[in-house]
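Following this message is one structure expressed as structure tokens.
With one protein chain withheld, the remaining protein chains of the complex are depicted in position.
Presenting chain A:
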Amino acid sequence: MPAAEVGVLALQGAYREHAARLRGLGASVREVRLPRDLAGLAGLVLPGGESTTMVRLMDEYALWAPLRDFHARGGALWGTCAGAILLAAEVTGASPAAPAQRSLGLIDVTVQRNAFGRQLDSFTTPLEVAGLDTPFPAVFIRAPVITHAGPGVEVLARHGGEAVLARQGRVMASSFHPELTPDARLHELFLGLLEQRAPRVGGGAESAPARPPTLPGSA
């Protein structure tokens, strides 16, 4: 089977773990730091790390519009923890010092940052995920939660009543860290999204983002 080429946003955070896991599943992987690195990719993982840092670096190298174009052209995206914050339509719990945090608006959810508290409140737990036979060993680190999901969004897992894994079309968002466990099932699920829709650079019209972003994409 020809390997799908997948990108991992490598501005900061746990991008190497995602890359290693995806390679282990047969994908060829490229690190994405600049808009030109997106060319020809079928999917992109946005890793955990610090979302404020990533926002700053996305401003610096004008990644907002290219990432939205990538989605519009048929690319699949998956954000984990900070990555989920970047993909959301709306972000709450931004820094007390900063205005509302910008996000890509590619999945119709509202994400609240650090919803479970500080590092001392970080935890692991077996998580029931729709479509998986056995619980997924989820690692929540200063994790966000999905406080609102639009009608087109499928919530695949909840913890303590809060949505923590969601999917809309070919965009996935998880508030925990699948790359920190040996369990590859969610990475397999993501690679499955790529097969559903072969990417073509400059391909046909795709559906617009779930909801227009609340703020302009570039500073």
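Basically, contacts are C-beta pairs under 8 Å (C-beta built on N, C-alpha and C of every residue); 3 or more make two chains touch, one makes a residue touch a chain; residues count from 1.
Quick note on the criterion: contacts and distances are computed from a predicted model.
Entry comment: the absent subunit's protein name, as recorded by UniProt, is "Pyridoxal 5'-phosphate synthase subunit PdxS", drawn from "Protein argonaute", "Fumarate reductase/succinate dehydrogenase flavoprotein subunit", "Pyridoxal 5'-phosphate synthase subunit PdxS" or "Probable chemoreceptor glutamine deamidase CheD".
Between the chain not shown and the residues A:57, A:72 or A:184, the one that touches is A:57. Of the listed positions A:6, A:46 or A:139, the one in contact with the omitted chain in the full complex is A:139. Which of A:39, A:62, A:98 or A:130 touches the hidden chain is settled by the complete complex: it is A:98.
As for the chain not pictured, it touches chain A at residues 10-17, 33, 48-50, 52-53, 56-57, 60, 81-82, 93-98, 113-114, 118-126, 139, 141-142, 159-160, 177, 180.
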